[in-house]
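Every protein chain but one is kept in place in this view of the complex.
Coming up: chain A.
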Amino acid sequence: MLASQTADPAAAHRSAAATLPAPPVTPIATRLVRLVIAALVVAVLVFCWHEAEMNPLLLWRDAGNMATLGAEFLRPDFTDWQVYAQNMVETLAIAVWGTALAVIAGIPFGILCAENVAPRWIAFPVRRLMDACRAINELVFALIFISAVGLGPFAGVLALFVHTTGVIAKLFSEAVEAIDPAPVEGIRGTGGSSLQEVIYGVVPQVLPLWISYALYRFESNVRSATVLGIVGGGGIGMTFNETIRGFNYPQASAILIIVILTVSALDVVSQSIRKRFI
């Protein structure tokens, strides 16, 4: 046995290879399809290059401008830091209320979107409504609400509220759809109402995920709220817009630094809180 194995392993290998089927060959049709797909991707990229008026040469031609801009940004001017801090607080306030209202509205909408709780004829239209809230960007909602309630942070709050409700309802309903149905049946078996089934059977199961999602949306809303001001939705974005338009780059730089520090600090705090709930 041992002798025959050591005698000629190469021969044994060859005979084994002879019985193996031929290695697979990619058919020509498949190769053609791949080629067409690659050509399509290139065509889309070329088309969009023209549509987006891409012109890297501008960066090079206007390098002087870029250099000036860079230099100005490198010496931030914190003279008015108290104004910026005040604006940053306003931005945070917009995010807090935008998220809070969205969570309050998102809970019932999220439950009504969940197909294991709500009947289809309710879940379907509510989902489409939430899709619409989500599909439209906060900035667009801000423009709409500015014409309704005027320039300022309240328009920003409303914009965040509507968009975030769409997002939160989706996240919350996905959590509800992943629950264990048994505890809910336990509540149903005692003769509880449908609302009581949700409160005692569903909510305790999804609460940690809901809290985590709400905090995550708060983080993103702080980032969104800094932008809202640019269209007139209040907060630090408004001030930033003014300084940039007035070519006060050192001040704009100071504002950006304050935004970056605040957002990073909040992210760190919020993430550490979220970790406790999952």
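Going forward, contacts are C-beta pairs under 8 Å (C-beta built on N, C-alpha and C of every residue); 3 or more make two chains touch, one makes a residue touch a chain; residues count from 1.
Everything that follows uses one rule, which is that contacts and distances are computed from a predicted model.
Missing chain, UniProt protein name: "Phosphonate ABC transporter ATP-binding protein", from among "Glycine--tRNA ligase beta subunit", "Circularly permuted type 2 ATP-grasp protein", "Cytochrome c oxidase subunit 2" or "Phosphonate ABC transporter ATP-binding protein".
For the options A:27, A:64, A:119 or A:191, the residue in contact with the chain missing from this view is A:191.
In the full complex, the hidden chain is touched by chain A at residues 182-183, 185-193, 195-196, 199-201, 204-205, 207.
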